[in-house]
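As you look at this complex, bear in mind that one protein chain is not there, while each of the others sits in place.
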Amino acid sequence: MKREISGIVAAAALAVLAQTGGAAAQACSVNVGVVYPTSIDWGKPIAATTLWVADMVNEAGGVDGCKVETTLRDDQNDAKVGVDAAKALVDISKVRLLIGTVASGITIPILTSVSVPAGTMQISCCSSTTRLTALAAEGATKGLWFRTFATSRVQGSVAAMAAKDAGYKKVAVFYKNDDWGQDLGKLAAAAFRASGIEVTAQIAISDGQPGYRAEVTQALAGKPDAVYLALYPKEGISVVREWLSLGGTNKMIGANSLKSDDFRNTVGVQHLANFIGTDTSTPRTDSAKGFVAAYTAKFGKPPAGPGLPNSFDATAIALLAYSAAGKDATGAQIAAKVPMVTDPKGEKANGDVEGFKKALGLLKQGKAVSFQGATGALVFDKNGDVSAPAVLWTFGANGIDEKRYIPLEDVEAFIAALK
Amino acid sequence: MIQNLLDGILTGAVISLGAIGLTMVMHMLRFANFAYAELLAIGAYAALVFDRVLAALAPALATAFKPLTVSASLALATLLAMAITGASAVVVDWLVFRRIRAKADALSMVFASFGVALIIRNAITLAFGHNAQLFSQDIAFATVLSTDPLILVKADQVFVLVAALALMAAFHIVLTRTSFGFALRAVAENPTLAQVAGVRLSTMIVAVWLIGGGLSAAAGVFYTLTNHLSPALGSNFLLPVFAATIVGGIGSVYGAVLGGFLVGVASGLSLAVLPSGYVPAMPFLIILAVLLLRPHGLFGEDQA
Partner (left out) sequence: MIGVISYLVFFATMAGILAIVVLGLNLQWGYTGLFNGGVAAFFGAGAYVTMLLGGRPEPGQFGGFLAPFPVAIVGGILFAGLIAWFFGVLTLRLRHDYLAIATFGVAIALESVARNAEWLTGGAKGLRGFPRPLEATITALGGGDNFLYGLFFLALVLAVLAAVYVGLERLTRSPYGRALRAIREDEAAARSLGKNPVRLRLESFVIGSMIMGAAGGLYVAFYAYVGPQDLAPILTFQVWAMLIVGGAGNNRGAVLGAFLIWAAWTASGFALAALAPQAMQLYTGPIQYILIGSVIVGMLLWRPQGILPEQIRQQGRN
C-alpha cells in the first residue's frame, strides 16, 4: 500500500533528522514540534524567532538537561496540511509540546483533533480569535492551550482611548477580512462608539484584491477626521497610499501589526507624522528592550513584524515549563508548570541565555520564576489568555518611538468605563 | 457615486486590455485559459525589472514627467515588457499547450492552464517575494475636480485611460485596415474556413499570443501604476477578465472591450450594493446575470 510506504519513508526521514542533530553536549534530547506558516512572508520570522529561543535554551543547558530538538513544519495556511503536520509531530515524533500556529482556522482543528485528544500542550504566538477563549471556557481545551497574543479587546479599546485623547469625532474603520481583522475591527468600532466617537464606515479589506480604490472612496464619503487600520503591512501599504493620494487625512490609528519597516518605508515616514500605533504588550521592562537589542543582534534588523515578541515568549515560557515538568513529562504536566514560570511572586529571569540559565536552575530547585519576556511578565488566565498593558507608539525618524505607556490597570478601568 | 463610476471606467480599461487577448485565445484554441491572467503579472514584473535596470544605466531617464509618476525609463520598460510578455506567451504555448493540442482534447488544456498558472505565480513569488512592489515610491496626490460631490482624479489615471484607449484604437486599425487584421478576424470567426482560404493557423496562433501578451503586459503596467504590484496580480484579474469575455461573448473583440468596461464599472459600484467583504464575488455575479439573461453574451454567436 502506497500510504504505508510513504509513512515509513517519512518516519525514516524524521529518524535521520533526529540523529544528525543529536551531536551536542547534552546526552538526551526532547522533541518539540513547531507548526507555523513558514511559506508566508510574515510567518517565516515568527518561526525563526521560535528556533532562536530553542537555541538559547540549549545553550543555557537545555530542557531538564536535555537538548531541545525542534522540528519545524509549514502549515501552508491550509488546514489539511497544518493538521496533518501536527498529527505527524504528535504521533511519530512523539512531541508533547506543540508550538503553533497563526490562522485560527488551522489552530482550532489542530487543538481539537490533535493536541487535546493526544494530551499534548499547545501554545501559540498569534492566534487571536475569541473562539479560542470560548473553547477554553467550556473546557474543550483541558487546560492544554495557551497563547501569548493578548486578545484583540485590549487593542481595540486602547485605539478608542487614543482617538478620544486626540479629539477625533468621526472615525472610519478599515479591517483585514480575516478572523483577526474581523474581530479587532468590530471590537474597535464598538469601543469608538462607546466613547462617543462616530464610526462613519466599517470597511473590509479582502486579501490580495487588485486594488482598494473603491473601498477607500467609500470611506472618504463619510468625511471622517481619522481612520483606524486593523490591517497587515501588505494591504496597509496599499490602503494608506490610496487613502492619502485621494486626499484622506493623515490622522491614523493603527494596530500593532503595522509596526513594520516595510509599511513605514513604502508609505513614507513623512506621511506618517500623525500616525498613532497601539500595541497590547510592550511593557516598560528592561526585558522588552533587551529583546529588541538581542533580536537586532541576531537577525541584523529590529523585530518589526507582527507577532515576533509573542513568538519569543510563547517558546520561552513553554520550554521553561517543560524543563520544570521534567524531560519525561506529559503535555498536561508541562501545562501545569506554566504558572510556575509566570509567577508574579517568583524570582525574575530575563529572556537571554543568562536569564534562561538562571530560570532553569531555579525551576530545578522547585522555585517559582517570573519570566520577563519580550512582552514583559505575562500571566495567563484560566482560559490560557494573557492580558497585557498597552502602549501608544509613533513612527519616529529612526524607528518606533514610544508615545505613552498605559498600565494594565488603566486599560482595565477604561474598558470597564465603556460598558 | 460618480467617483466610483470614474474609477470603474479606469479599472475597466485595464480589464478590457486583458480580455481582448483572452477572448481571441478562447475562441481560436477553444479552451478557457486559466493561466491567461498571469500574463498581466509577467508584464508588470518585467516592466519593474527593466525600469530599474534602465534607471540604473541612465539615471536621466528616471525623472518622472510631472504630474505623472511615469518616467521615460518606465515607458521604455513597458514597451520591452510587452515584447517579453508576448514572447513568453508564445513560449508557454510552444512548451505546453501546443503539445497538448496535438495529443488530447481542449479540456485537458483547461487543466494544463491551471497548472501553468500555478507555476508562473509561484515562480514570481520565488523571484520577487510576496510583498507589494511599486514603480515609484512617491505618492501621487489626486486633483480635486469637485468637492460636492467629491470627485478626485489622479494624473496617472487620466494617462492610463488615454494610453489604454490608444492601444485599443491601434488594435482596431490593425484589425480593420490591414490584411493581417483580415486574416486574424477570419481565423477568429471560423478557423477551419480560414485555413481553407489559405491562412496559416499556426502563424495566427503565434500572432494572437503575441498580441494578447503585449496588451496584457500593458494592462499589468497600467494597473500597477495606479495601484501596486504583487504576485497575486494575475489571479486577481482572472475572474474579471473571464467575466468580461463572457459578457462580451466569447470570440468578440469589441464585446471584450465593452465587457471589460462593464465589469469595471459594476465592480466600482459594487460597494453601493454589497457589503465591502463581498467585492471579490462581484465579477461572478455579473457572469451569473449574463448567463441568466443572455447566455451568449452581448456579441456572442450561438454555438453549443
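Per-chain numbering from 1; labels A and B assigned in written order.
The rule is short, and it goes like this: a residue touches a chain if its C-beta (ideal position, glycine included) is under 8 Å from a C-beta of that chain, and two chains touch if they have at least 3 such contacts.
Please read all numbers here as calculations on a predicted model, not as lab measurements.
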Chains still shown that are in contact with the chain withheld from the display: A, B
Residue among A:G65, A:G105, A:G268 or A:G399 that touches the chain left out of view: A:G105
Touch with the omitted chain, as defined above, among B:N122, B:T178 or B:T203: B:N122
Residues belonging to chain A that touch the chain removed from view: 2-4, 6-11, 13-14, 16-17, 37-41, 44, 47-48, 51, 71-74, 76-81, 83-85, 87-88, 90-92, 94, 103-106, 108-109, 112-113, 117, 129-131, 134-135, 140, 177-179, 181-183, 204, 206
Residues from chain B at the interface with the omitted partner, ascending: 26, 30-32, 34, 96, 99-100, 103-104, 106-108, 110-112, 114-119, 121-123, 125-126, 239, 242-243, 246, 250, 275, 277-278, 280-281, 283-285, 287-288, 291-292, 295-296, 303-304
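The definition used in the following text is that only the chains that are shown with their structure count from here on.
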Chain centre separation in whole Å, for chain B relative to chain A (CA means): 39
Chain A-facing residues of chain B, complex: 3-4, 7-8, 11, 129-132, 134, 137, 139-142, 144, 150, 152, 154, 223, 226-228, 230, 232-233, 235-237, 240, 267-268, 270-271, 275-277, 279-280
Chain A residues within the chain B interface of the complex: 40-41, 177, 203-206, 208-211, 213-215, 217-218, 220-221, 234, 237-238, 241-242, 244-247, 262, 266-268, 271
